[in-house]
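There's a structure below that I have some questions on.
Apart from one protein chain that is not included, each protein chain of the complex appears where it belongs.
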Amino acid sequence: METTTNNSNFKSEEYFINMGPQHPATHGVLRLLLTIDGEIIKKVEPDLGYIHRSIEKMCERDSYQQIVHLTDRMDYLSSHINNEAVCLTVENALQIEVPDRVKVIRTIIGELTRIASHCLWWGVMGMDVGALTTYFYGFRDREMINDIFEETCGARLTMNYNIPGGLMFDIHPNFVKRVKDFIAHFKTKLPEYDTLLTGNVIFQKRTKGVGILTKEDAISFGASGPVGRASGYSCDVRKHHPYSALDRVTFNEALKTEGDTFARYQVRIQEMWESLSIIEQLIDNIPEGDYKVATNAVIKLPKGEYYQKVETARGELGVYIISTGTKNPYRVKFRSPGFSNLSLLSHIAVGGKIGDLVATMATLDIVVPDIDR
Amino acid sequence: MNHISLSITKNIHNWLFSIMPEGAASITEMVLIALVYLAIFAVAGLYLVLLERKVAAWFQLRLGPNRVGFKGLLQTMADALKLVSKELTGTDRADKFLYNLAPYFVIISSLMALAVFPFTKEFQAFDINIGIFFLIAISSIGVIGILLGGWSSNNKFALIGAMRSGVQTISYELSVGLSLLTMVLITGSLQLSEIVEVQKNGWLIVQGHIPAVIAFMIYMIAGTAETNRAPFDMVEAESELGAGFHTEYSGMKFAYFFLAEFINMFIIASIATTIFFGGWLSPFGVTESIPVLGVFWFLGKTLLIVFLMMWFRWTFPRLRIDQLLTLEWKYLLPLNLLNIVLMALIVWLNLTIQF
Partner (left out) sequence: MSYFSDIYKGIKTLLTGMSVTGKYFLNSRKGAITQQYPDNRDSLKMFDRFRGEVVMPHDENNEHRCTGCQKCELACPNGSIEIIWDRKVDPETGKKKKMIEKHIYHLGMCTMCGLCIEACPTDAIKWAQNFENSVYDRSYLTRVLNKPGSRLKPGVEE
């Protein structure tokens, strides 16, 4: 208590509690310093750095091909999209036009990643508000996607399937069939998610009107992804700056205006439907062609600064590379969605109960390695 | 049972009284009965844990424990063994005396409540004439243990859990009491054996029809809250408080809390069986001539209600603490009071359904 919190802020009834780094609700090694008056939260201070691996510094040591595999380990639930971001940056800098086939495959796998991430989030969200069974139902559906990834990319989580210039290898012959199976399966399971959890009166009471984030706050805190969109802030990178094959599909940006926990929940559920529709539009017409274009074995970006943003399952991931023309970047900066989304927490959780904090945390959908990097 | 086992108990009774003076014999008899109950319910508690784990697994597309013993039947025994052999840890500057006392409050209160249940005709350790009152009184003692455990652990998470538990139990005690009171209006007696006798003309949930069903629903909600199980597990609220009041307990002391939770669940279900579903009576008096089968009916009905509580647990999200109180004071309590009036009217106008 003496070390980190300003003692003069304490009133006699308030006390301090240390949530994390080992706590089930913080989803990783995140520490929250809570000042509580009974059950009511007066102050939340996130304390970061428990899983900082200095990925940005390691990127300065690595070649551009090697950077890609480090981004797997940031937001490990949308690793493919992270990889894609780095590859797009490098490809743009080198002015390589990747084949259409690569673009389509990248988009399909990216959207599958998004669904997998949201499945996991849905399960964990249910668990955080106390419905333990949702976890297993969410994981059941995520497992099918992971199998698709494993068959095509060779790994389930840290896939590293993208390389600058395309893909590491072509999709597996079973890929299309498996994806179609999954779509058919998931279309029957998503309505079940709604009957089990969304409609539940306890769940609605727990989430409606909790952790309200206004649109102004969302913009000023730099919220992105479902968190921003639930507050009515249209911030889908896929819509505003389409990359890969996202310019050739039609989908709706999931938008809500309430800005509360339930709105964030609904946005993610709707995003799963939208991702399914994107995959459906692309899966039947994957163009023939090469799966990569040849790049030099040693990639040297021209001198300059490059920025590329993509929409991960959590929001806007920006990759900023400064190159001095050597084979290593001079500086790499990742603008990770989790970091700015977490900064909201101390703003929106104050005044709620401990249970509200947990529910709010769950809908911010934090992946701590993404915050700490 | 009354032919076979009663003669056994009678023989033991006579034998004991023949070999020692009266006082010593009664004490020995009580100790023997206590030991039997302890043994039965330690095993019952362990198997309820196993049942919970299996049921949870089946709800969650899993297999559940299936390695230790035949189809995992010995799993919880092995767990108990492990817990016995574990080190008993504690926190610095904890109130050691209260800290060690707390688990016993919890386990003793739940074991005491078991004594009054008529498992079948005349198979009852303690047929007190204020049975329901005794049950309600005893079941409130457990919360003292939880409060003590949370308070003396010197852990703020445990303290929050314990305080929640206090609030919750005090509130929901009312609903449990009132919903049982509604049924007592029909029976006119608090004695459990008598309540079962009354139901020979039809189970109380049938006799009391609409108000009885409402009372049963209220009882189930409040009873689930009494046992601190999901969706009312604010006390443990694993995603909020870690493990709640028993965060700092380990080994056998933790096991006492754990076992008590399951025995409490069994007690709540047993009360429901006895009051609403005719206790050991078989449906339509099918096996009335064989009272031994009463145990089977009693356990069958109880386990069905236990299963219902497990179903709640593995389906519903947890309520928030203020919603928990809203539910009690704004919904259950007014409905309950209305329900009592309704039941009183029905009993007064003789509208109960009798067979």
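Should a chain be cited, it is by its letter among A and B, assigned in written order, with residues numbered from 1 in that chain.
To be clear about the criterion, a residue touches a chain if its C-beta (ideal position, glycine included) is under 8 Å from a C-beta of that chain, and two chains touch if they have at least 3 such contacts.
This one's a predicted model, so the numbers in the text were calculated from it and none came from an experiment.
Asker: Using the touch definition given at the top, which of the shown chains does the missing chain touch?
Answerer: A, B
Asker: Of A:D100, A:E150, A:E258 or A:E280, which residue touches the hidden chain?
Answerer: A:E150
Asker: For the chain that's not shown, point to the residue among A:Q66, A:S220, A:S234 or A:N296 touching it.
Answerer: Selected residue, touching the omitted chain: A:Q66.
Asker: Given that one chain is not shown, which residue among B:W15, B:W311 or B:W329 touches it?
Answerer: Missing-chain contact among the listed residues: B:W311.
Asker: Hey, which subunit A residues sit against the chain that's not shown?
Answerer: Subunit A touches the chain not shown through residues 62, 65-66, 68-70, 72-73, 133, 136, 139-140, 143, 147, 150-155, 158, 160, 163, 168-169, 172, 192, 195-197, 199-202, 297.
Asker: Across the whole complex, list the residues on subunit B that are touched by the chain not included here.
Answerer: So the residues of subunit B touching the missing chain come out as 55, 57-63, 311-312, 314-316, 331, 335.
Convention: only the chains that are shown with their structure count from here on.
Asker: In the complex of these two chains, what residues of subunit B are touching subunit A?
Answerer: Where subunit B meets subunit A, its residues are 56, 59-62, 156-157, 160, 230-231, 233-234, 237-242, 314-323.
Asker: What does subunit A use to touch subunit B in their complex?
Answerer: 15, 17, 23-25, 39, 126-133, 135-137, 140, 196-197, 200, 202-203, 205-206, 353-356, 358
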